[in-house]
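A protein chain is absent from this complex, but the other protein chains hold their places.
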Amino acid sequence: MSENLTVKAGRFVSVLPHCRLLNMSVDHAEGQSVIMRLPYSEAIIGNPENGVIAGGSITTLMDTACGTAAFVGLPGNELCPTLDLRVDYFKSAQPGKDLVAKADIIRITNSVVFTRAEVYQEHGDEKDVVATCAGNFMRIGMQINGRPV
Amino acid sequence: MSENLTVKAGRFVSVLPHCRLLNMSVDHAEGQSVIMRLPYSEAIIGNPENGVIAGGSITTLMDTACGTAAFVGLPGNELCPTLDLRVDYFKSAQPGKDLVAKADIIRITNSVVFTRAEVYQEHGDEKDVVATCAGNFMRIGMQINGRPV
Amino acid sequence: MSENLTVKAGRFVSVLPHCRLLNMSVDHAEGQSVIMRLPYSEAIIGNPENGVIAGGSITTLMDTACGTAAFVGLPGNELCPTLDLRVDYFKSAQPGKDLVAKADIIRITNSVVFTRAEVYQEHGDEKDVVATCAGNFMRIGMQINGRPV
Partner (left out) sequence: MSENLTVKAGRFVSVLPHCRLLNMSVDHAEGQSVIMRLPYSEAIIGNPENGVIAGGSITTLMDTACGTAAFVGLPGNELCPTLDLRVDYFKSAQPGKDLVAKADIIRITNSVVFTRAEVYQEHGDEKDVVATCAGNFMRIGMQINGRPV
């Protein structure tokens, strides 16, 4: 079951060009949660002098992780456009290390899916949280080619 | 004077790899405002079936525009890390058209730069606003190689 | 016409007990905008030593102003519950002076009303902005006694 959701999440992410450009991938999806990974690379550096990761890369990772959680946590293939997104940055990410995002649905109503995510870096067993995110998605129902079904 | 700020903004953006990947550029910078452009391309498509632009591309554009406004609106080369960012999405962007972001500093205090941005598409003379953004940036003072000066 | 909206706004606010407790009132409503006033009084002081206004009072004023704008800007008596609210504080409000909030609807879609507000104090002709707010409200349709009509 949870393996199927990882596949479902991977399929969702694989068609997003900015995910491919940044080499973003799904580690795992289960229930209403998704874990995604953004590998350290030249593409995400914000400051070439010291190799520090661009804040925009972290925002993109969280945005994508929340949207993917909303997609995998709903039955079928319901696509929910983002209504709003809020990001808090705690600290700079360390150069040379992957960024990992864990996103969770925290509530589903008839009209909105509420999600939360955090982005961290792993230092041995420790998670060093770099930023958190809250994303709300509108439920507009199942659609095929932009038309309701 | 305002031409210098456009140059300053362009220099700031040119070192950000995700801007180069998405072909983002500065149209104009003046006073405490910046206008940036994200051309329509395959790189920003979120839905390959209908060519609809990925929400993540719009977030990245606004995030970058707010950060650039904070940079050009302060004297010298003060780099302010993002403290938080909030995005509201009004509607889907139309395929085939550029996205333009106008970002403004709305207040500078000793510790925080407050910015706002909106992203729109141009239909003739009309601006069709797609999303808005509020970004707050921490002032940590002038730095060279990560050390205060 | 605009006088009617001021009456409509006043009626909406008059049944809210926390507005009565704080003596909040509607100065003017017109189109999709509302101006509300929170008089300086002991009830809104946060720091008894220096008379500084409590941040919570400012939040309540903006929350109410945005909700009132959503109510008066829609036809009929459509009540829209708050979906989310974001407040940025620029500075402390000055003791001894009223707080004024101007709230505007910035977009209405089928499912959401997007509003913005700012709170300021008047120093002669000058407006000193203390805080800004973005509030999104769900459209759940016209209701009587909690049932759709």
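Letters A, B and C mark the chains in the order given here, with residues in each chain numbered from 1 onward.
Convention: contacts are C-beta pairs under 8 Å (C-beta built on N, C-alpha and C of every residue); 3 or more make two chains touch, one makes a residue touch a chain.
Only a predicted model underlies this, so the values are computations on that prediction, with no experimental measurement involved.
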> Which one touches the absent chain: A:Arg86, A:Lys102 or A:Arg139?
Replying inline: A:Arg86
> If you put the missing chain back, which residues of chain B would it touch?
Replying inline: 83-84, 86, 111-112, 136, 138, 140
> At which residues does chain A meet the chain that is not included here?
Replying inline: 86, 88, 90-91, 106-107, 109, 114, 129, 132, 134, 136
>> To test your reading of the contact rule: which positions on chain C touch the chain that is missing from view?
In response: 15-18, 21-22, 42-50, 54-57, 59-60, 63-64, 67, 81-89, 92, 145-146
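FYI, only the chains that are shown with their structure count from here on.
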> Which chains share more C-beta contacts than any other pair?
Replying inline: A-B
>> Can you tell me which chain lies farthest from chain B, using the average of the Cα atoms as each chain's centre?
In response: C
>> Centroid from C-alpha atoms only, then distance chain A to chain B, rounded to Å. What do you get?
In response: 21
> Which whole number of Å gives the spacing of the CA centres of chain B and chain C?
Replying inline: 30
> What positions in chain B touch 2 or more of the other chains?
Replying inline: 86, 88
